[in-house]
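Removed: one protein chain of the complex. Kept in place: all other protein chains.
== chain A ==
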Amino acid sequence: MERLMQMLSDYNVLAAFWTTIQLTVYGAIGALVLGTIVAVMRVSPVAVFSRAAALWTNVILYTPLTLIAFFFAFGVLIKMNIRLLPEPPATLLDQHFAMGVVAIAVYHSSLVAEALRSGINTVPLGQAEAARALGLGFGQSLREVILPQAFRGAIAPLGSTLIALCKNTTVVATISVTEAAALMKSMIEFYSDLIVPIFVIMVTGFVILTLPLGMFFTWWSKRAAVLR
């Protein structure tokens, strides 16, 4: 018990999970924006856009997140020296964090785009035609008729994506962002006698983050379902 208290005072578990939460929130916002753009391009009548979107989705869907994270951290940040945050006040660690967010957003944008595309497919084609027949343009039809229904139809898969995203944030431990998994690794190194409690603490942390998300999304997708 004493050892445990000792460890918890040495390591700031809450701060590490706070980093995980930040990665999740920023990553999810980025993935949602990027994924929506990709999904819209995918269904656009312009062939170049829809092909580019299909390529993006398929390449990224089959690429490991670790590779994408390495590409942004060691390639873009270190080798090409492209920095996303103004420095100062940002530190090099902050730059790693930002690249981590970008990697997470890029990777999950393909999952978001696929979820939205499945949502778009639940909207009967006739409604798109009715919108066009009223004189709505492509963008207006999307905004007013297709996407609102597509998002509602995609709430469940978007929820699964968000949970996966939250868990996948651990990958950025490999690019020196001290989130939960990075902390765990270093705790195990110095408190190897406490492996089981460490594991339990970290698992509990992730369950606290993801379980309510899962329940919320299940409830929300039922509530928002479009009556047909």
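Please note the rule applied: contacts are C-beta pairs under 8 Å (C-beta built on N, C-alpha and C of every residue); 3 or more make two chains touch, one makes a residue touch a chain; residues count from 1.
Simple rule for what comes next: contacts and distances are computed from a predicted model.
The complex appears with one chain absent; UniProt names that chain "Amino acid ABC transporter ATP-binding protein" among the candidates "Isoquinoline 1-oxidoreductase subunit beta", "ABC transmembrane type-1 domain-containing protein", "Amino acid ABC transporter ATP-binding protein" or "Pyruvate dehydrogenase E1 component subunit alpha".
Set against the missing chain, the residues A:136, A:164 or A:213 yield one that touches it, A:136. Among the residues A:87, A:144 or A:193, only A:144 touches the chain that is left out of the figure. Annotation for chain A: contacts to the undisplayed chain at residues 123-124, 126-127, 129-137, 140, 144-145, 148-149, 152, 226-228.
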